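Here the complex is missing a single protein chain, while all its other protein chains stay put.
Note that the chains are named A, B and C in the order they appear, and that numbering of residues resets to 1 at the start of each chain.
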Amino acid sequence: MKKVAIVGIRGYSGLELFRIFYYHPEVEVTKIYATSHYGEKLSERFPQLEGLTDLTISEFNEEEIMAECDAVFFATSAGVSQKLALTFIDNNFPVIDLSGDFRLADLEIYNKWYKNTNLKNEYLLSAQYNLADIGQAKANYIANPGCYATATLLALYPLVKNKMIDLDSIIVDAKSGLSGSGKGLSDSSHFVNVVDNMSMYKINSHQHIPEIAQQLKIWNSNFQALQFSTSLIPVSRGIFVSSYAKVAADFDFETIKNAYEQVYATKNFVRIRRQMPQLSDVIGTNFCDIGLAYNPVTNVLSVVSVIDNLMKGAAGQAVQNFNQLFGYDESLGLKFMPSL
Amino acid sequence: MKKVAIVGIRGYSGLELFRIFYYHPEVEVTKIYATSHYGEKLSERFPQLEGLTDLTISEFNEEEIMAECDAVFFATSAGVSQKLALTFIDNNFPVIDLSGDFRLADLEIYNKWYKNTNLKNEYLLSAQYNLADIGQAKANYIANPGCYATATLLALYPLVKNKMIDLDSIIVDAKSGLSGSGKGLSDSSHFVNVVDNMSMYKINSHQHIPEIAQQLKIWNSNFQALQFSTSLIPVSRGIFVSSYAKVAADFDFETIKNAYEQVYATKNFVRIRRQMPQLSDVIGTNFCDIGLAYNPVTNVLSVVSVIDNLMKGAAGQAVQNFNQLFGYDESLGLKFMPSL
Amino acid sequence: MKKVAIVGIRGYSGLELFRIFYYHPEVEVTKIYATSHYGEKLSERFPQLEGLTDLTISEFNEEEIMAECDAVFFATSAGVSQKLALTFIDNNFPVIDLSGDFRLADLEIYNKWYKNTNLKNEYLLSAQYNLADIGQAKANYIANPGCYATATLLALYPLVKNKMIDLDSIIVDAKSGLSGSGKGLSDSSHFVNVVDNMSMYKINSHQHIPEIAQQLKIWNSNFQALQFSTSLIPVSRGIFVSSYAKVAADFDFETIKNAYEQVYATKNFVRIRRQMPQLSDVIGTNFCDIGLAYNPVTNVLSVVSVIDNLMKGAAGQAVQNFNQLFGYDESLGLKFMPSL
Partner (left out) sequence: MKKVAIVGIRGYSGLELFRIFYYHPEVEVTKIYATSHYGEKLSERFPQLEGLTDLTISEFNEEEIMAECDAVFFATSAGVSQKLALTFIDNNFPVIDLSGDFRLADLEIYNKWYKNTNLKNEYLLSAQYNLADIGQAKANYIANPGCYATATLLALYPLVKNKMIDLDSIIVDAKSGLSGSGKGLSDSSHFVNVVDNMSMYKINSHQHIPEIAQQLKIWNSNFQALQFSTSLIPVSRGIFVSSYAKVAADFDFETIKNAYEQVYATKNFVRIRRQMPQLSDVIGTNFCDIGLAYNPVTNVLSVVSVIDNLMKGAAGQAVQNFNQLFGYDESLGLKFMPSL
């Protein structure tokens, strides 16, 4: 039985982590840290948890974590873990970081997309960006991929890796539910502005673009850039990614489908679907479902990939990374069935 | 490890049962019966289950069930179990019936609210209507309470039992999400007619009224009738019941609150809340959350009770009844935490 | 052609007023006042209005209003018009006030429900609280009824006026969409907390209770108090009120229905419906639709009344009051047809 701490419980992903571990047979959450509400019972702050936990909220204490826990999860907003996690790195203590702070290996790119970091390059390099369905967590600092990045990368992996498409033709039209934007209050999260509505945001400037590009370049050094857009749809959870690309000269649809099926045949959480998947197929689960279609008239391949942004796109993948790192079956405690 | 069969998989509650048992440590669903699609894989009919089950759909066969299973669940629509379940009753084989077919003990009342039954009285009487959070499943035929009935009865139990209210003053204004009306296609379930809308339906004629009245009369023979209305709200899951009644002469709010807390202190799935509960507090769980408020100006007690209609209001309570009947801890496999 | 000013454009009702007058054949909005953004074009602040108006936002100036306009509408939050409107009262200049500041005639009650007023009694008494479908606007200061109050009062008017019910048995279970709570940002207006959810709020303490009670007492001096609860449902617009009461000894359902039909036969905006109305029947219109049902078992009459909270419950009724005050047909510019 491992003991873990969660830093950051105010946001969606911290609470989702807590919920996943509630079912996990080999892990107990023993400490919850936040930047306020010290001493308050978790079930008071989140009354829906009444009767389900006795934990209280503690003030962040790195010594305590290293003394009493086996690993720590950062479910904090941008800029926090780059300050609070350094001691763990210095001590080689296992960290799973759900934030974007350690996802980019290149300090220059980092500073362009995330403002004002003071991180030293050596720290950035100590982190392993691990898309858990493709890679294997090894480093003691795991940078857990972003939600958009996860759904996009899993959709594009076989294509880019094997150069089955023209690499400069990739167009990604991604949509997210509101929990993807966090609990922060703004006009754009007010119910009346969201329901019956759809809007595109952060055009050509979403902070997940560089981590997608970084990973695609690792898979294929010929890759340069992708067109990536993000829109809000009126759902709570879920990311729906439509990717389009021109099929490369030597490939046909059969070959491409086979490549997907082969690549993901042994993967626990990626399902290549015969029909196009819907969001509801994966909500509440750690699955990424992928569907494919080919248009001979335009020579364009369409790929739809869907995930639950808080599960596969955040807390679920974080636990999967933890499982890998600690030598458990990666699917331990993560076999959720979609409902309805 | 017990083996169970589910009859009826087309509706919401059959699939929800299947989902709960997927997590249950002591039960395996070994057979699924439906009235069509024999031989089809469950994961073909419900593609979101791909990779999660190898079961196929079978044609109903009572001998097979009694030979191979320990119990059978009927998740069928009205009128089915009163035909298909009789052999099980004759053989004293355990049945948990989620439909309304065996909920009313009085044939006359039954025939008034449910049309055209040919059930003999002895069969009706062999069934135990068991509100699992109050009663204890004992009979081999369990009539699982309806969703509205469950939320309403748990809200009214302490009041009616102890006559803490004027029994003829009860007004229940109940609201349900769309899954409560089933998967049937009608104008009233079309997305465009539901979203941004609310409507009252089956005024003074909802079929859950007699089972509520029957149970309240058992708790207090002075009870005569209650005013009960049902409305549709634009959510998938959830029942939100607002109950109102005049407080009886000898009682004050403190006493009433204490009665609720005492009655439900030892119950696994009823939470008396300090604030008024919201639907989201219980969705995905087997909880019924209850909140209370008293208005000294009108002498009216307001009780809000919320449940997930497919869990506590159907499949969750059915498994709880099963657990009781088979001597397991009633909460086995039912400790779900609400999400978001 | 009359010229009017709108004070307060940040909230929903100010913009809705502007939208109604856009279609009104006899009125032009010539000035818009707000507490900030002076000089900004309305179509910049609300980009959806691009091409539809050239107005800019002005700093409040009572002299300007009285010099250039025929009337002023206050679409401001609580506490504003009691400060800014006094000069208009002193000068007997027509004001339609959509806020709650002048709705209560009794200073003591006012101070109990709305905190910290410094209003003098004479000012309160100069205002006419006019439920436009029942009364006739005459005073130069019109206190426009609240949204909940409007739907509730129109539902109860024939019953209370004619004492067709036991006056101490009234239970009102009212539900509102999110625009009823305004544009303010709070956890309870965040999309994720509203969608798929329902919650009761301000139990026994909603500020519309005293204006309802005040009006019912005017209609029938025997009336004392009513039980009134308010819940949020996941829709943008709309108020759905379920009212219940015991039918008084000398009345039957036919008589009651006839009374409703007679009372509202000559009214432009109240429709007594044969079936129970739905929210969608009135959204975008100035209608209040009312449906009735009687339960002989409990002797309870159920009344469902639905309105669009921003139209009949705010801006629509305000224009109706304006039309009455200025001698126009009260329905001028208000004949909207529901859509979908």
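Just so we're on the same page, a contact is a pair of C-beta atoms (placed from the backbone, for glycine too) under 8 Å apart; a residue touches a chain by one contact, two chains touch by 3 or more.
Remember, predicted model here, so these are calculated numbers, not experimental data.
Among A:13, A:215, A:278 or A:317, only A:278 touches the chain that is left out of the view. Of the options A:121, A:186, A:262 or A:295, the residue whose C-beta touches the omitted chain is A:295. Within the complete assembly, A:199 is the residue of A:136, A:199 or A:258 that touches the hidden chain. Residues 168-169, 171, 173, 175, 192-193, 195-201, 203-204, 225-227, 229, 231, 233-238, 240, 242, 244, 276, 278-280, 283, 291, 293-295, 297-298, 300, 302, 304, 306, 340 are the ones on chain A that touch the missing chain. Residues of chain C that touch the chain left out of view are 12, 15-16, 19, 22-23, 47-52, 179, 195-196, 236-237, 271, 273-275, 280-282, 284, 310, 335, 337-340. Even with one chain removed from view, chain B keeps its contact list with that chain: residues 12, 178-179, 183, 185-187, 189-192, 194-196, 234-236.
The rule is short, and it goes like this: only the chains that are shown with their structure count from here on.
Between the CA-based centres of chain A and chain C the separation comes to 46 Å, rounded to the whole angstrom.
Per-chain CA centroids place chain B at a distance of 39 Å from chain C. Among all residues of chain A, those that touch two or more other chains are 12, 179, 195-196, 236.
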